[in-house]
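Shown here: the complex without one of its protein chains, the others still in place.
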Amino acid sequence: MAQLLPFSPPNASSVADTVDRVFAIELSASIFVVMLVAGLIIGFSIKYRRRSAEDSPPRLGSHSGLEAGWILATFILFTSFFLLGAGLYVRLKKPPESAEKVYVVGKQWMWKIQHADGVKEINQLHVPVGRPIELVMTSEDVIHDFFVPAFRIKQDVIPGTYTSEWFTATQPGVYHLFCSQYCGTDHATMVGQVIVLTPADYQAWLAGLGTAADPLEDGRRVFKSYGCMSCHGQTGPTLAGLYMSRVKLTDGSTVVADDDYLRRSILDPNSQIVAGYRPLMPSFREQLTPEQLNAVVEYVKALSTAKTQTTQPSDDGSLPHVLPDVPPTQSRPQASPSRIEVEPR
Amino acid sequence: MDPRSTDNLHLHEQFETLQQQEYAATLGMWAFMATEFLLIGVLFVAYGVCRMRWPEAFRRGSSEMHYWLGFFETAIILTTSFLVTLALRAAKLGNNRQVIALFATTVMLGAGFLTIKGTEWYLEYGEGLVPGYFTTIPTKEAHLPPDQQHPRPVQERLFMLFYYLLTGTHAVHMLIGMGLLSTMMFLTARGKFSASYHTPIELVGIYWHFVDLVWIFVFSSVYLLRQ
Amino acid sequence: MTTADYIPDVAPLPAAIVPTNYLTDKESLLSWLLTTDHKRICILYTFSITAFFVFGSAMAFMVRLALLTPGGGWVTAETYNRLFTMHGVIMVWFFLIPSIPATLGNFLVPLMIGARDVAFPKLNLLSWYLFLVGGVMALIAMVSGGVDTGWTFYTPLSTTFLNSAVLITVIGIFIAGFGTILTGINFIVTMHTMRCPGMTWFRMPLFLWAIYATSVIQVLATPVLAMTLILVGVERVWHVGIFDPALGGDPVLFQHFFWFYSHPAVYIMVLPGLGVIPEIICCFARKRPFGYKAIAFASMAIAFLGFCVWAHHMFVAGISIYAGLAFSWLSMMVAVPSAIKVFSYTATLYKGSIQMTAPMLYALAFIGLFVIGGLTGVMLATLGLDVHIHDTYFVVAHFHYIMVGGALTAYLGGIHYWWPKITGRLYSEFFAKLSAPIIFIGYNLTFFPQFVLGYLGMPRRYHIYPPDFQVYNVLSSAGATILGIGYLIPFCYLIWSLKYGPRAGDNPWDATGLEWQTPSPPPTHNFKKTPIVTEEPYAYYNRKSPIGPA
Partner (left out) sequence: MEDRPLIPIRTYVLVYIALMLLLFTNMAMAYVFLGRHWSNAISVGIGAIQFLLVFLFFMHVKYYRYPLIRLFACAGLFWIALLLVLTLSDYLTRNNPPDASPRGEPVFLKH
């Protein structure tokens, strides 16, 4: 029977059971209340049906004890529902530190997915079982919504800003991926699959992708075509060891050079100028598409974690092709040691 | 004695006494004012949120305003508000000639306000500040070759959009206010109002003060946030 | 069920000397189109919203037909999107919002407080014309290419990525919005200034409390929608960017402003329904309402709290965690007054003398369906759950339980209950009792499977869907056909009763309330002499319980 008429999607993520438990608690409380009210109505209607024209019902008005009782009861019931949901929501919104980043770009009626190690997919997402995955998502046109019922996760994908959601797949299988925010004519065709594989299958799938494309190939091409090294090689702030270091800005504040800092300096450099440099860098907002931006950010991160003794960047502005020590599936470069002396607090 | 027969012809048939009708009219006007406050209030909330998101770009936008012209406009509109209040007091005392005179000066000052506003908009059009279709290249760079021109960033155009929305809505409401004042002048001249019945004048006074209130916030939050 | 033929208290007068009433006073077309009589404006509104209801339900039926098959071959994607958008726009702004306030409210507010007419009769007529102009513009938009943005007009889709007739619809809703504002202002001022001697606030019927709360929401929420839609119009015409991220704006800001109006708007739709139900239950249970003050203050609490909860529509739209927590708790709090109302209505039945007439059937069905709608709303307000079931068919089922199960059922109950007073005729009880269960069964068969669909994860606004959802969709479409037939039956016997229904006396249900103390249909000036109120409302204890048209 369950197969013929399923009542809930498969439980395939770490939070799915908690969501189902919260739903079961609220559903049972609701069924109880509905039965109570319906029973009372039907019971009273039968017991107190009008028997003769002489019925004269008593002058009952109100009973403040009963009223206060059910006001308090509903207040407590609903506040406990709130507490049930709140913990789960905060857990859903805070990705674990060790989550592996996957860049998702929603475009009118398709999903473009790019793994941290450069693997690109359209409308499909291959993930290994048991490893937390954080989806960093943006949209190129309208608001979409990355919804995987089996993982019980959903997050709007808003153009112009990055939203993120995370999951840990627990059950290998193929699950639906929907766009659940109306996005135009073919909103219904913007569906896909999330394929959860055991680690062995995942490696086989990765290997089976043909030559493991150099993950930084896109980033290097964009980096070279815009001649970033012409400044960052000599006069501009150096990129070596930049990622996750503390950078002192002209207005005296110090920020950690994380992904957001890199993205913001590429798109609006004047908003955060490194101390001691003039605001020369043009904004690349109109030139870069979100994928190119992600690729460049990955390349700059790879640049800054390359061994310090790399040779001087060749004159054509790109690092030598040899970057052996960046294995494709390295999940997240370790924070390089802080580059500048710690400020007196 | 049925109270209706003794009251003068101004009492509408669904009310019992003139006092009840006047109280209902004032309540109705203030309820309508609540909707007007909310209508313009949404623009101010949107402006505030966008200013909080782009403080730097909006500061640059504000600093390009002609705030001296704004100063004259505010002075004019505060004066008109004062004159209308005096006119309401005159109406309560029943000397209609004073009401007509004060309303006439108010309408003229209002016209003055709109001419200054027109010159402001024209100057801004010249400086290439109008967002949307018109050029967003500052005039001093208009003659440069395209690659040396750098058009105003998107956020400043957003500021100018809010500037035009706020001042445009205010100008429309001012025109409506001036229309209402003129009709009231016309009706007072026809002797329709007296010391005991002048509710429409009260309501028009409330509307004009609302137009004044909107401008006070437009001036102090759009023109003067220059640092 | 033996239907004792009804013996009216007073023998029907021969047609010749029937006193003139508001229907027969002046019969020229112009007298109807330029009327300032609140009763005639109610009739005008009833005809226009019934027309829009027919339009809206036709579209709903086409949507259900399209969803019979996963492939959705019956209509193309463009047509499907236009169908559900116009279904939403017409049903929300041109049927549900004016349904009870503008029809029953217009007719009953002056009658129930013993006044001759509303405070501003000319504005009342203007509000109908604004409503009509707005409605015609929506129809023009539908004819000239239709709108496919969804009734929520989310940006940047509605501003930059669609070239359908959004601008005309937006201006139409803007104009119709002012019609709602005028109705709201009218009722608030009428209830404050024109109550007859003795009619204190706590002697007013609970229907008036609900209409007052609805009017407060209408007056304070609609302007925000008006300006937001104007901003969408400005963005479409001049390509400037308050809500367009490419031009520096924030699409989530639009959602904040839109839902600041739209959540109170759903209370505009259901609160009048919550006001009709105590009238019907107290009349047919011959008892005073349980906790009159609790119900009255619950209406006001819903009106105020309704303004603080809007972001539960945006939990997954990228708002901050803290805002999510705050709005989730506030949404729980707005459910408490609704629960108070439901329990008070159920407790009113205790020790009453209940007579199962058609309005009573609708009222009791309302309570049951409103409880289901309310509790599923609480599930949606629970943060953890909303992440999974937001924007799925669970939401569609929830708000249809509140709007069709709640507002529409109460509207039908109210129409049946006050039909003798409005038209002076009695509808046929047999057909009424026949159609109520059909509507109830068809309704539940349509929308209950959608809850399961929602939890399974079928998103809203999909014209094609994976095959494993088909079973529930077919069930829902089957229910829709039964519901469609169910709604046709009252349409027929009510029209039929206009000509052939037995004449109703002044008070066929022997109910309390000033509206039953005038002849039905009432004369143009409602009361020959302004009534004086001495007893408390719903004083059924000193009245007999007539058999009436059981």
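The chains carry the letters A, B and C, assigned in the order they are written, with residues numbered from 1 in each.
Please note the rule applied: a contact is a pair of C-beta atoms (placed from the backbone, for glycine too) under 8 Å apart; a residue touches a chain by one contact, two chains touch by 3 or more.
Please read all numbers here as calculations on a predicted model, not as lab measurements.
Across B:M108, B:L123 or B:I216, the single residue that touches the chain missing here is B:I216.
Of the candidate positions A:G160, A:G173 or A:G241, contact with the hidden chain is made by A:G160. Only one of C:P156, C:G233 or C:G248 touches the absent chain when the whole complex is considered: C:G248. The missing chain, though absent from the display, is touched by one residue of C:G134, C:G275, C:G318 or C:P337; that residue is C:G318.
Think of the hidden chain as still there; on subunit B it touches residues 19, 22-23, 26-27, 30-31, 33-38, 41-42, 44-45, 48-49, 52-57, 59, 67, 71, 74-75, 78-79, 81-82, 84-86, 89, 92-93, 154, 195-196, 198, 205-206, 209, 212-213, 216-217, 219-221, 224-227.
Within subunit C, the residues in touch with the undisplayed chain are 192, 220, 224, 245-246, 248, 252-253, 256-257, 260, 307-308, 310-311, 318-323, 326-327.
One rule holds for everything that comes next: only the chains that are shown with their structure count from here on.
Each chain gets a centre from its C-alpha atoms; the one nearest the centre of all protein C-alpha atoms is C. Subunit C has its Cα centroid 36 Å from the Cα centroid of subunit B. Inter-chain spacing, taken between the CA centroids of subunit A and subunit C, is 39 Å. Averaged C-alpha coordinates put the centre of subunit A at 46 Å from the centre of subunit B. Within subunit A, not a single residue touches two or more of the remaining chains.
Contact residues of subunit C toward subunit A in the complex are 72, 77-78, 81, 148-150, 152, 154, 156-157, 161-162, 245-246, 250-252, 285-288, 290-294, 315-318, 321, 324-325, 328-329, 332-333, 335-336, 339-340, 342-344, 346-347, 349-356, 364, 367-368, 371-372, 375-376, 378-379, 381-388, 390-392, 452, 455-457, 459-466, 468, 471, 540-541, 544-547, 550.
Those residues of subunit A lying in contact with subunit C across their complex are 4-9, 18-19, 22-23, 26-27, 29-30, 33-34, 37-38, 40-41, 44-45, 48-63, 66-67, 70-71, 74-75, 78-79, 81-82, 84-90, 92-93, 108, 141-143, 145, 147, 149-150, 152-156, 158-161, 163, 176, 178-189, 191.
On the side of subunit C, the complex with subunit B involves touching residues 115-121, 181, 184-186, 188-190, 192-194, 219-220, 222-224, 226-228, 231, 234, 238-242, 246-250, 253, 257, 530.
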